[in-house]
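Attaching a single structure in structure tokens format; questions to follow.
Apart from one protein chain that is not included, each protein chain of the complex appears where it belongs.
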Amino acid sequence: MNVLSVSDFSLTIKNKNILKDVCLNVAPGQIVGLAGESGSGKSMTALSILNLLPSYSKRTGKIFFKDSCISDFSDKEMCRIRGDKISLIFQEPLAALNPLKTIQSQVAEPLLIHKNYTKREANQVAADTLHRVGLPKHLLHRDVYPHEISGGQQQRVLIAKGFVAKPNLIIADEPTTSLDVTTQAGILKLLEDLVKSEGVSLLLITHDLAVLSQCAHRVAIMKSGEIVEEGETEEVFRQRKSQYTRKLLDSVNYSPANKSNPSGKLLLSVDNISSSYVSSESLFANKQAKFQVLNNVTLKIFEREILGVVGESGSGKSTLVKTILGVHKYENGSIILQNKKIDASKYIDSETRSLMQVVFQDPYGSFNPRHKIRRLVAEPFHLVKGVFTKKDINDRVDIALREVGLSSDDAKRYIHEFSGGQRQRIAIARALIIKPKLIILDEAVSALDVSIKAQILDLLAELAQRHALSYLFVSHDLSVVQNVSNRVIVMQKGTVVEEGTASEILSSPKADYTKKLVKAIPKIPVSWLSGG
Amino acid sequence: MFSYVFSRMRVLILSLLFASFIIFMMIEIIPGDPASFMLGINAEPETIQALKKELGLDVSKFQRYLDWITGMLAGDFGVSYTYRVPVSELVLSRLGVSIPLALYAILLSTIIALPVGLFAAANHGGVRDWSVMGFTQLGIAIPNFWFAMVLVLIFSIYLKWFSAGGVPGWEKGILLNLKALTLPAFALALPQASILARVMRSAIIDTLSQDYFRTARASGLTYAQAIFKHAFRNALIPVLTIIGLQFSFLIAGAIIIENVFFLPGLGRLIFQGIVQRDLIVVESVVMLLVFAVVLVNFLVDMAYLVVDPRLRGNK
Partner (left out) sequence: MKIPLAFIIGCILSFLFLVMTIVSLFWIPHEVEKLNILERLKGPSYQYFLGTDHFGRDIFSMLMVGGQTSITVALIAVAVGMIFGIPLGLLAAASRQSIWDDLIMRSNDLIFAFPSLVIAILITAVFGPSAINAIIAIGIFNVPVFARVTRGAALSIWTLDFILSARIAGKGSLRISVEHILPNILSLLIVQGSIQFSLGILAEAGLSYVGLGVQPPTPSWGRMLADSQTMISFAPNLALFPGITIILAVLGLNLLGDGARDLLDPRLQDKIR
């Protein structure tokens, strides 16, 4: 008998169809993956199973937990199921934990709700569970709060909380998306371990197909609220019956066709720069805590070259970007862009600034919501004042928009009228418009869906060719960086730990950290991808 | 944690210093010659001279400022010109009215506001929520002195349950005095409670949209249980902030209310001081009130330490 059986389930919220005829089954001890891009309805499915929906949602169809039809349960009855028989783990662990309560009390809570434990017994079991999920000994005592532990540890705490009452099913909604890839590997291993040793079933919701290829027994692909394909993992990956599945799998590990050919001429030289700051809190404490953000970082970019920078959170890559752009001060060394010095503590003239532009990660914060596209794209012209007439500028805006795949009509609209992928195109248009030599892409595709990512990478490659551009491609995702760049540097805690060509880094990493990084990346077995 | 406490203490002391400076400036320097000011236009030059000597105005301004500060730290607030008694005596007797009134009002407003805010938040979007919002909007719009007059009209004049003003004095018994302070405390508490209830409501509604609330529900807590165990404490932080901020408005309100009810508190002392041009009294009492506000804000900062563990330590 299946632990979970979702049967023709549909969900409508305020006359909008969120889920349509969803069918899903999870057997005991099984890991089922639910994959899809943003907006596909995966999270809503999870919330629907436990009926944590707004009160004005309309549901049809049935959801069975073992042999009880839980979709008919009242809220009170559902309360008995939640946390005890079925648990739900969410994406952002720090936000999902109550900042004012100790981690032990939060893990103990389901026991106090559902089982007749005394407070002391519950705390003991909680401590044991925390140990089971891999939390180090010194964190097992009573007074630890969520903000005192790392992101990976917070997620382990959430898993402990979801697991402590020994449920039959754990639903994990994007449990590793906000974590570093090395941490992600640990969390996934933990989940797999729990399934194997305790026999709990896992419904793993994620957009990352590679993750599912490694651990899921069965996989269901969701698009726009419907399940478009479902089956055993290897079968689905090999057969790809649905067109959408094909599109998704093609976009995974996408490598743009045109790779640029670097010339030998040096464009940007970053030489031994360091940057640190003193924590403002510690001004009153006894010791001063100095944080070294960048530590003797050196890199070179040649003309027509794409240099990739890989680093996880805390590696210093965003600071590096700001330093190169001349908005962050550094302490020693030098940055030279085409014979001009870049130093945030001194005045940088417009001519120098106009040599480089940037595209950011967040398609939503990158633009002033009150300005029209024309004004937004034309902003860099501030650096080359006086040279162009208004007509010139308008013409250039039109050309730039067309180059990125939009039309000149779009110049009249506002940024909120565009999708995430389109906004990145506009950001690229803005970066191109004054014809810089170097464009810095700071996690420029990280927030995009996998299929859109591929399109944008294609666009970037084409533009690099056409305009003889160099890119500094910064990302936490080694596989994307490797596919796009000529050379790659790997950063950890402010230091460059390794440098090499793109293929070298992945196939024969030298530094320990790089090896760890490469090992942690989930990969779809190559034989599955070649089809058939 | 200690860095937090020290920094808040530093703010406390600096605020008091600057406040004293400003008060001193306003009272002793700007009007020109305090002595002439106090005595009026028609005073004789000899009287002015005598007063100047008495007030110690023949030394430099800076010296006077220092004397004043050191005096206050030692508990000497000068001698009232009108009453010819040490200001500290006057203040002490008035404190016996003002402090109980303030505490009474805060207690009332908190006891009313927190449950009301909780109630509205739990019924968010429903009829009950709207009615609470409506009442609190009204409560905010009502001037507290007007409300005081209405209370007097209804409860003292028509119903004759309470006296229309004055306090019997603490020797006559606690309950009797509390009864006398009830109408004034209610008048003060009304706008405070309305604001606090709204803040409570929005603080709890904010926590409802937090992820940890969703986690609480996913653990099997009912809606009510989740609010009580998780939302309530988290909502206290903004509520505490508002209570601290509101304290200075409470004092301002108390000054006026004392007028309506003829209560011999600090507010009346200031007023009389102004009317009688007794700058010494005004100066010291204002300083005292500022001290009270700054102290309360400091206490609120300390209360944060208890509620929010994030302030207590480093990683």
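So that you can tell them apart, the chains are marked A and B in the order they are listed, and the count of residues begins at 1 in each.
Keep in mind that, in the parts below, contacts are C-beta pairs under 8 Å (C-beta built on N, C-alpha and C of every residue); 3 or more make two chains touch, one makes a residue touch a chain.
Everything quoted here is computed from the prediction, not taken from an experiment.
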Using the touch definition given at the top, which of the shown chains does the missing chain touch? A, B
Contacting the left-out chain: of A:65, A:330, A:360 or A:513, that is A:360
Among B:138, B:178 or B:302, the residue in touch with the chain that has been omitted: B:138
Using the touch rule from the top, list residues of chain B that touch the missing partner. 11, 14-15, 18-19, 23, 26-27, 30-31, 124, 133-134, 137-138, 140-143, 145-146, 149-150, 152-153, 157, 205, 208-209, 213-214, 217, 223, 245, 248-249, 251-253, 255-256, 259-260, 270-271, 274, 282, 286, 289-290, 293-294, 297
List every residue of chain A that touches the chain not included in the displayed model. 13, 47, 52-55, 280, 322, 325-327, 348, 350, 353, 357-358, 360-362, 365-370, 376, 379-380, 382-383, 430
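Rule of thumb we're sticking to: only the chains that are shown with their structure count from here on.
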Show me the residue ranges of chain A that touch chain B in the complex, using the header's touch definition. 50, 52, 75-76, 79-84, 87-88, 90, 92, 95-102, 109-110, 113-114, 145, 147-148, 158, 161, 281-285
Hey, which residues of chain B end up touching chain A in the complex? 2-3, 6-7, 210-212, 214-223, 230, 233-234, 307-310, 313-315
